[in-house]
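I'd like to ask some things about the structure below.
As you look at this complex, bear in mind that one protein chain is not there, while each of the others sits in place.
Going in written order, the chains are labelled A, B, C, D and E, and every chain counts its residues from 1.
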Amino acid sequence: MALREDAAYNDITSRSIFNAGEVSAANIISRADQVLCGLTVARRVITRFDSSNYVEVTAKDGDRVAAGTVVLQAEGPTISLLGAERTALNFLQHLSGIATLASRYAEAARQTGTGVRIVDTRKTTPGWRTLEKYAVRCGGCFNHRSSLGEHVLIKENHISAAGSLQKAVQMTRAFAPHTAKIEVEAETLVEAGQAVDCGADVILLDNMSPQQIGECVTLIDGKAIVEVSGGIGLDNLADYALPGVDVISIGALTHSAPAGNFSMILGDRQGA
Amino acid sequence: MALREDAAYNDITSRSIFNAGEVSAANIISRADQVLCGLTVARRVITRFDSSNYVEVTAKDGDRVAAGTVVLQAEGPTISLLGAERTALNFLQHLSGIATLASRYAEAARQTGTGVRIVDTRKTTPGWRTLEKYAVRCGGCFNHRSSLGEHVLIKENHISAAGSLQKAVQMTRAFAPHTAKIEVEAETLVEAGQAVDCGADVILLDNMSPQQIGECVTLIDGKAIVEVSGGIGLDNLADYALPGVDVISIGALTHSAPAGNFSMILGDRQGA
Amino acid sequence: MALREDAAYNDITSRSIFNAGEVSAANIISRADQVLCGLTVARRVITRFDSSNYVEVTAKDGDRVAAGTVVLQAEGPTISLLGAERTALNFLQHLSGIATLASRYAEAARQTGTGVRIVDTRKTTPGWRTLEKYAVRCGGCFNHRSSLGEHVLIKENHISAAGSLQKAVQMTRAFAPHTAKIEVEAETLVEAGQAVDCGADVILLDNMSPQQIGECVTLIDGKAIVEVSGGIGLDNLADYALPGVDVISIGALTHSAPAGNFSMILGDRQGA
Amino acid sequence: MALREDAAYNDITSRSIFNAGEVSAANIISRADQVLCGLTVARRVITRFDSSNYVEVTAKDGDRVAAGTVVLQAEGPTISLLGAERTALNFLQHLSGIATLASRYAEAARQTGTGVRIVDTRKTTPGWRTLEKYAVRCGGCFNHRSSLGEHVLIKENHISAAGSLQKAVQMTRAFAPHTAKIEVEAETLVEAGQAVDCGADVILLDNMSPQQIGECVTLIDGKAIVEVSGGIGLDNLADYALPGVDVISIGALTHSAPAGNFSMILGDRQGA
Amino acid sequence: MALREDAAYNDITSRSIFNAGEVSAANIISRADQVLCGLTVARRVITRFDSSNYVEVTAKDGDRVAAGTVVLQAEGPTISLLGAERTALNFLQHLSGIATLASRYAEAARQTGTGVRIVDTRKTTPGWRTLEKYAVRCGGCFNHRSSLGEHVLIKENHISAAGSLQKAVQMTRAFAPHTAKIEVEAETLVEAGQAVDCGADVILLDNMSPQQIGECVTLIDGKAIVEVSGGIGLDNLADYALPGVDVISIGALTHSAPAGNFSMILGDRQGA
Partner (left out) sequence: MALREDAAYNDITSRSIFNAGEVSAANIISRADQVLCGLTVARRVITRFDSSNYVEVTAKDGDRVAAGTVVLQAEGPTISLLGAERTALNFLQHLSGIATLASRYAEAARQTGTGVRIVDTRKTTPGWRTLEKYAVRCGGCFNHRSSLGEHVLIKENHISAAGSLQKAVQMTRAFAPHTAKIEVEAETLVEAGQAVDCGADVILLDNMSPQQIGECVTLIDGKAIVEVSGGIGLDNLADYALPGVDVISIGALTHSAPAGNFSMILGDRQGA
C-alpha cells in the first residue's frame, strides 16, 4: 500500500533515464547516531517491490549506530532501487525515530538506579501499533497493554458508574478473563489506598507531584505494581523515578518521536 | 483497521461496568493552543464504530483553537464512546500535530514578507500520505508532489546516468506526461545555471548556504521557480527566505511533528 | 465477503421468478431450544446486502429461546431477503451453536457449586476468534487470553530452553509487559510446587487426574489461580471441578460445537 | 489475517525465552485416527509466517492416518514455529474434522451398496465455503452447488409466486444460463409427479419418510436425479438410501463436524 | 478503490475554486442512443464519495434511452459532485457499452426467428466478471457459466488425457457435483456423434462452418443443447443461427464492446 501511494511503479523521472536492464548496488546509510528499527520491514519493501532485488541487512534492529554506518545493502535494477527508496526510508526513519527516543528514556531510567521500567501507551499512530510497540522495545523500553481487550484499567468514569471503586473492581473481576490484570487509576492518596484494599494488581498514579507519589508508594508498600504517568519527560524523569515506582508510562514515545535520519546512496551501475 | 488494532469492540473494562443500554454525551476538548486537523476522520471513526453514535463537529479543520475549546460533541452508548475514544483521539492528535507545526512555519514565512511558500516532502508516514498532506494544508502550508508519478525531479544519479543535465532534461521531457513540470536539483551555481539553460520549470537548491542561494537567485532571475531545502528549521528560516526564493521544502512537517493534545470528557449518562 | 461467496447478488432462481419491485416480510425463527448469538451480525448481513431492507431484532444475544420463537423480523425486496437468507443463517447458526454449548457448560459449572469458571482456548476457527469468543460469553462462559501477545503461558518447551522454571519465569517477567500475568503449565505435583515458589499468577494443571488435581490444589493453597484442562467434557466436568479449582478450559467450546438451528420464513408479499 | 488475530508475531512468552537465532525441528502429529485435510494450508501458514521456515508435508489431504502419525515436518527459528503453531493447527483441525465426518458418511453410503452419493449444502461457515467443500471431497463425499448463481433450486416460495410449478420452471428456464440444471423441491408425491412432468433435472424430496421416498422413486422412475434431505444422520442413513435415491444432502457435514485432533512437537534445537 | 485511483478526494482544481459550503445540482445525461447499465453502481459511487450527496436514478438498468435523456440526478456539495464525476461515468460507460452491444446481438438473434440465445463467455475484464455478466443480461443476452467451478466443459486436452471422450465424460460425471451439466466441445461431426452417445447435456460446435453445423444439428436431433462459437459477429450471425442451434457464445460481448457515452452537467449552484 505504501509503495502504491508513492506511485513507486511509475517513477517518471527514473524511467525516462535508466535503461530497464541496468543494475546497481545501493547502500542505506545512517545519517545520525541513532538506534535502528525497521530494517526487516525496509528489506521487505525493497524485495516486494521487485523480487529480483537482493537485500542484505548489515545491522540489526535495536543496534545503536554512528552516523555513516551502512545498515542495508541492496542490489537490483536501478529503477527498482530508486522506486522503493523513499518508501523503505520512510519506514526506517519513523521506527528508528521511536527506537532512538526510547533509548534515551531507557538510559535515563538506568541512571536513576531504581530499576524503573519505561513503557509506552495506546497513543500510537493508527495502523502502526504493532510496529511502533516493537520499536519501543528495540529502544530498550517496554510495552503497556496493546489493546482494550487484554487488561483492565479502571478510570474515574468507571468508578462513578459502578458506584464505588470496590464495586468496579468486583464487576471487572467477574467479567474479565482470569488472565487479565486489574489496574486502577488513582488521583489521590485516598484512592490509592482504596485500590490497595480492593486488591488491584497495578495502581496508576496519574498527574501527581513527586511528593504525592512518594506518599502513595509508602502506602502501597509493594502490594501492587506502581505505575506513574502525566507530565513526565526526559528532563524531569529522575524526579518521578522514586524508589518503589515500578513503571513510568510516556505517550510521547510513540506519538512525538522525531524521525530518524537515513539516506540511500547508489553505487556502481552495470549494464547501463 | 485502527479500531480493530485497539480491540475497541472488546473493551473488557467498560463492558464489565457499563449497562449496554446506557447512553452518554461526550466532548472532545483541545488541551492546547493548536490548529485542528482530523475532525472529519474522528467523526467517521466514532460513527463507524457504532452507527447509533451521533456526532457534531463544533470546529473546522484548519481552525486555530485555544486550550479548553470543545471541538466535537458526541452522543451514544457509553460503551461505544469509550471504545472509539482512543482511536479517534489518535487520528486527531497526529494530524493536528502536523497542522500546528505547519501553522508555525506558515507564520514564519509570512513574517519574512517575501511571499515564500513552505511545502512538505514525500517523507511521510507510510499509509498516511494523503491525510498528512491534507494536514499540511490545514496548517497554511502547501504540498510538493504527492508521488513519483506526477512530477519530474532530476537528481545527481539521473544526470550521471544520462551523461549530462541537458540530456537528462531531454529524456524526461520526451517520456513524461506533458502535464508534468521538470525540476532539477542543483548543488552549485554552475549547475543552477545549466538548469536555467535547459528550461527547467523548477530548480531545487539543496544544502546551499544563504549566500550561495542568493547568487543562484540572481542567476536564475525569475526564469524558473526557485525551491530551497536542506537544514532549514523555524530558527533559521528567515536566513533562507531571501527575495526570489519561491518555495522552501521541509521534511519535518510530516515526519517529526509532535502530536497535538486532546482528550475526551464523558458528560451526563442516561439509562444507567 | 460471505455474501459474495454465496453469489448472493446473483440468485438465478429468485431473480427468474420474483418481480424486482416485490416486497415481503420475513421472520427468522429458532428451530430448537437454544441460546442466541449473532443477531447483530445477521442484521448487518441483511441490511448491508440491500440498504432498503429493514430489520428488527426481537431477541437479544445471550437469550435462551424455545423452538418456534421469532428472533428477527425483516422487510424488504423479496429478492434481497432470499439472497441474504443463507448467509445470515450461517452466521447465526455457527455462533448460536457455540453459545448453546457454552450455556450447557455454564450450567454444569453452576451445579458443581464451586464457583468454577469455564473458559475457552485459542482453538478457534481462523478468522472468527473475536466472534467466537463473544459467543462463549453469550453462553455464560468466560474467555481465556485472546492472543499470544497479551499473557504469558510457560510450557515445557520454554522451561527446557530457559534451563529451569525459575529462569523461565524471570525471563518472561523481565520481557513481558507489566500488565501481563504469568501462567505456568504443570504436569506434576513437583512442577506445581515450583510454579508457586516462582510466584506464577496462574497455574495450569494439564492432563492430570482428579486426584492429582486435588493434591495440587492443596499444595497451591490459594497462592495462584488454578486452571485445569485436558480430557474434560460435560459428562466428567463435576469430577474435575474440585473446590479450589478456579478455571476449567475447554477447547471444544469453539472448535466442536454443533450448529444452532434456524430458518427464515417468508410472509406476505406485496407488489408482486 | 488468522496469524494477526493470534498476535503470532508478538508471542511474549517465546520471545522472552528463545534466542532469535535458535533453530528447531517440529512435527505435526495426528492425535487420532482421522482423515486429513488442510496440510497445504498449514504449510502455507508456517512459511508465510516466516519465509525462512522450511516445511515438508509427509501425508496428503484425503489420507486416513492413525494416531501418532507425523503429517508435517518443519524446520526454522523456534520462535517462528511456535508463533505459527496454533494457527496452523486450527486450520488443520477444522478441515480434518469435516473430512473425517465426511469419510464416515462416505463409508456408510458405500455399505448401502446402492451407489448413493452424499453431498454437502450451503450451510457452511461464512468465509470458509471453498475450503470446507474441499474438505468434504477429501472425506470421500461430494459437493452440491457452491452458490446461488450456478444452479436453479425451486422451493415453495418460488412456486407460489410463479403461480404454479410449471410456470416457475418455465421462468427459470427462460432466465437462467443454459448451463444450469433445474432442481425442484417436492414435499408430496403429487409435487414430485409435477416436477417430473415439467422436466426437472433434479428432484429434491425434503423431509419425507422412507416410505414416501420409495413411492416417489417409483413415480420418478429414473427421469430425474433423486435427491433426499431432512433429518438424516449416520444412524438412519441406510433407511433413506433406497435403490433409486441418487443423492443425500447433509448439512451437518460442514456445520457440525467435531474438530480433528493434532499437536505440534518441538524436536532438537540448535544455536540456543 | 476506483475513487482513490482518481485522487478524487484531492481535486486540486475544484478545491482551489469552489467554496466548501457550495451546493449544486447535477445531471448525468446520455450522449447517445444506448442501453443503460450501471446506474446503481454510479449512484453508489456518488453517495459513497460523500454521504451528503443525494442521488435519484431517473431510468433503469436495461432501458434503451435516446441521446439527451437524463438518467441520474444528483445534489450535493459541488466539490463532491465534481470529484465523483469521472469515476461514476467510467463505470456507467463501461457497463452500458456492454449492454448496448449485447442489445444489438439480442436484436439480431430475434430477427433470425429461431429462438437462438446469445451468451457471453469467461473472457471478461479481470475483477469485473459479475458486473459484466449483469450488463450482458441488461442488454437482453444471456450468461454462460460464471466460473470453472460450476459446469463441466470437456475440451480436446481432457479427451486426450482421459483416453477417450467416453472416459472423460465418465470421469467428470463421477467427480463433479450432480448439479453440474456436462458440455463437450466437438470439432467434427464424428465427435458430435460421440458426445450425443455419451449423454452430454450440451454440445459445443467450435469453429465449424454453417454447413458442418447443420449436419451436426441433424445428427444431435434435440438430444442435447447445441451451442455454437467461433468467428461469429453481428454481420454473419444469421448464417450460424440455423434452426436447432440453441445458443451462440460471443466473447466480444465482454472483451471488445466500445464504451457508452455519458456526461455530467452541473446545474444551479447555491451558497457560492
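General remarks:
What we mean here is this: a contact is a pair of C-beta atoms (placed from the backbone, for glycine too) under 8 Å apart; a residue touches a chain by one contact, two chains touch by 3 or more.
Model, not experiment: these values are computed from the prediction.
Only one of E:K60, E:K123 or E:K223 touches the absent chain when the whole complex is considered: E:K123. Interface note for the absent chain: among E:A108, E:A135, E:I154 or E:A224, the touching residue is E:I154. Screening E:S30, E:Q93 or E:N143 for touch with the missing chain picks out E:Q93. Residues of subunit E that touch the chain left out of view are 1-2, 5-8, 10-18, 22, 78, 82-83, 86-87, 89-91, 93-94, 97, 122-130, 147-154, 157-158, 161-162, 168, 171-172, 174-177, 180, 251-252, 255-256, 258-259, 266, 269, 272.
The chain not shown here touches subunit B at positions 117, 119, 142-147, 149-151, 177-181, 183, 202, 225, 227, 246-247.
The definition used in the following text is that only the chains that are shown with their structure count from here on.
More than half of the contact pairs of D-E, counted by residue number, reappear in one of A-B, C-D or A-C; that pair is A-C. Using CA-based centroids throughout, the chain positioned farthest away from subunit E is A.
Contact of a single residue of subunit D with at least two other chains is seen at positions 7, 10, 146-147, 149-151, 177, 180.
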